[in-house]
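Encoded as structure tokens, the structure appears first; notes follow it.
The complex appears here minus one protein chain, its other protein chains still in place.
Note that the chains are named A and B in the order they appear, and that numbering of residues resets to 1 at the start of each chain.
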Amino acid sequence: MVRKVHPIGLYLIVYVVLLLLLVLTVWISFFDLGRYANNSIAMGIGCVKAFLIVLIFMHMKYERWITWYFPAAGVVWLCIMIGLTMTDYLTRNHPPQSSPKGEPVLLSER
Amino acid sequence: MSTITYLPAPRRVKQLNFLNHDYSLRSWLLTRDHKRIGILYMVSITFFFVLGGFAAMMMRLELIYPTNWLVMSETYNKLFTMHGVIMVWFFLIPSIPAVLGNFLLPLMLGARDVAFPRLNLASWYLYVLGGIFTLVALLWGGVDTGWTFYTPLSSTYSNTHVVMVVTGVFIVGFSTIFTGINFIVTTHRMRCPGMTWFRMPLFIWGIYATSVIQVLATPVLAMTLALVAIERIWRVGIFDPALGGDPLLFQHLFWFYSHPAVYIMILPGMAVESELITCFSRKEPFGYIFIAFSSVAIAILGFMVWAHHMFVAGISVYSGLVFSMLSMIVAVPSAIKVFNWTATLYKGSISLQTPMLYALGFIGLFTIGGLTGVMLATLGLDVHVHDTYFVIAHFHYIMVGGMVMAYLGGVHFWWPKITGRMYDEWWGKISAIIIFIGFNLTFFPQFILGYLGMPRRYPVYPPEFQVWNDFSSAGASILAVGYILPLIYLTLSLRYGRRAGNNPFRATGLEWTTTSPPPEHNFHEIPVVTHRAYAYHLELKPQTEEDTRD
Partner (left out) sequence: MTRTAHERPAYVAQQFEDFEQQTHSATLGMWTFLSTEILFFGVLFVSYMVCRTRWPDAFRQGSRDLILWIGVVNTAVLLTSSLFMALAVRAAGLGNQRGLITFLSLTLLFGLMFLGFKGYEYSLDVREQLVPNYNFSTLSPAEAAKPPARRQLRPAKECLFMVFYFIMTGFHALHMLAGVGVLTVLLIMSARGRFTAECHNPIEIAGLYWHFVDVVWVFILPALYLLRNG
């Protein structure tokens, strides 16, 4: 059984888009938009690029739905690891060196 | 209680099966047959069980007296470390999945083999290689960090062969990952015609959930241990506070793996339990869907509770609240299983054969272990009993009272299928009872010890704790007898045991429709499944002449 062969144009378009996104993300990194904006935009563009690679280069678009479930599980589990670990680190008292952003106060210090 | 009737054994014509078609060493060491790989694992993990058990014996002997009468404290550190490392990674994690899972998964699914047989063999070789690294470290003096490898002891200050053991565990982690990949793909793609997801035996659901955990959790361990090794070798790392790192980060990463790891250890035991309870009650399981989905729920929720090992380590209180709540929730699917097994027993036609004795022991002991787990999830109580013998008793009730008994029950249940021989039933029952008694005598006093405040990992203790420690050590000696007996009578059964027919326990399940032992390619014809599993309510009509032989 021969697998579906995809038009070459689609690959080239995606490649160009990826390079443009690369230029965009590097360009944005030179501006100071505040920590959260910079971080979110940079990782967000990274997610878009990754998604394009997975969808087109890795043929996910043409796979049956069950195949999606495998990398999706990896991503979801990574989010669990990040999310629940940060429940600890974001709710501790921060050391004095970093910029304060609403540090929780110890009950004993009120 | 039903009795077993034996029909006279007909004259045997030598059948070719997976054991006798080729006796050469090469055919065993280069096998791609999942059944032979399961046996290779069985032999290997038994070796490590004896080793880990020896460490435990030394520890329990030391704890008879309140002073360092047998070993120095430094040696005691090495003993409990090796006991933990060996029992967790070289015995419990591979036990049911690699032995029974490897053997049974394709048979239960009606497949000829797993999806990737060569990868399966590679898994076993990786296991052996990891074991060699660990054994070498043991011979060179062992490791004293505890199986939990907490930093900065493991990454900076320990003078023992941490990198060697960590490498061994890293390698055996990949053995686990490859097994998990194999089982997941096999379950998805190689079910025989008619075998839908909800017609699969519950054993497969349990093994599948275990494989998902194995695949998603073990890489985290691999990288975490690699980071410890890097910090040890190059003296720079992310766990060193002097550089700005956080030792607690190690604990987060380590327990992100190790808590799901305990579910890797118990889910297969629950999987076997479902098979044993149904067969020896002659009933289909109560709430098949709930048992199936609870396996998946445990796999998912088990990833969200890890910091309950760190309540007093320095995580924030808010984080502790979150994890405490999640830890209570994760108890629910396990409880559902216990309720469903009990409901399966109700009005069942129960026969107390050896596997059933292990299964019944499992339900009670696992429940005690599970309930004490909920106690530990309570923040306030955990502050008092963390790092005491209470915790040790809790997890040994689950691991030993639960998992090891399930493993032994499973080995006894499928022994005739694997070897074609029946073991001596009387010795089987006696051993099960001895194990049950020995186990409770060993570990119940440890709940009391922990509650009274005796810390874990200490070889010396206040004299008033001696009486409980002595009960525990006495129990351990009985438990040891209970474990040695099956080693003997199961081995003897290979030569002297009565030949078993295809289905000596009259169980449902595709594995019982083929010969004992099965032929090399499992089935002469791929079966077609037409009804759901556990059709005990239908009187089992034999499909061929062979099935009536017992």
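Worth pointing out:
Everything below uses one rule, namely that contacts are C-beta pairs under 8 Å (C-beta built on N, C-alpha and C of every residue); 3 or more make two chains touch, one makes a residue touch a chain.
A quick note: this is a predicted structure, and the numbers were derived from the prediction, not measured.
Across the whole complex, the hidden chain's contacts among the shown chains comprise A, B. In the complete complex, the hidden chain is touched by one of B:M58, B:I207 or B:V220, namely B:V220.
When the missing chain is restored to the complex, the residue among B:I37, B:L79, B:I93 or B:A111 that touches it is B:A111. For chain A, the residues touching the absent chain in the complete assembly are 1-6, 8, 11-12, 15, 18-19, 22, 25-26, 29-39, 42-43, 45-46, 49-50, 53-54, 56-59, 63-64, 66-67, 70-71, 73-75, 77-78, 81-82, 85-86, 89-90, 94-95, 97-99.
By the touch criterion stated above, the residues of chain B touching the omitted chain are 106, 111-117, 119, 177, 180-182, 184-185, 188-190, 215-220, 222-224, 227, 230, 234-238, 243-246, 249, 253, 521, 525-526.
Basically, only the chains that are shown with their structure count from here on.
As a whole-number value, the distance joining the C-alpha centres of chain A and chain B reads 37 Å. Partner chain A is touched in their complex by these residues of chain B: 188, 212, 216, 220, 248, 252, 256, 303-304, 306-307, 315-319, 322-323. Against chain B, the residues of chain A that register as touching in their complex are 66, 73-74, 77, 80-81, 84-85, 87-88, 91-92, 104.
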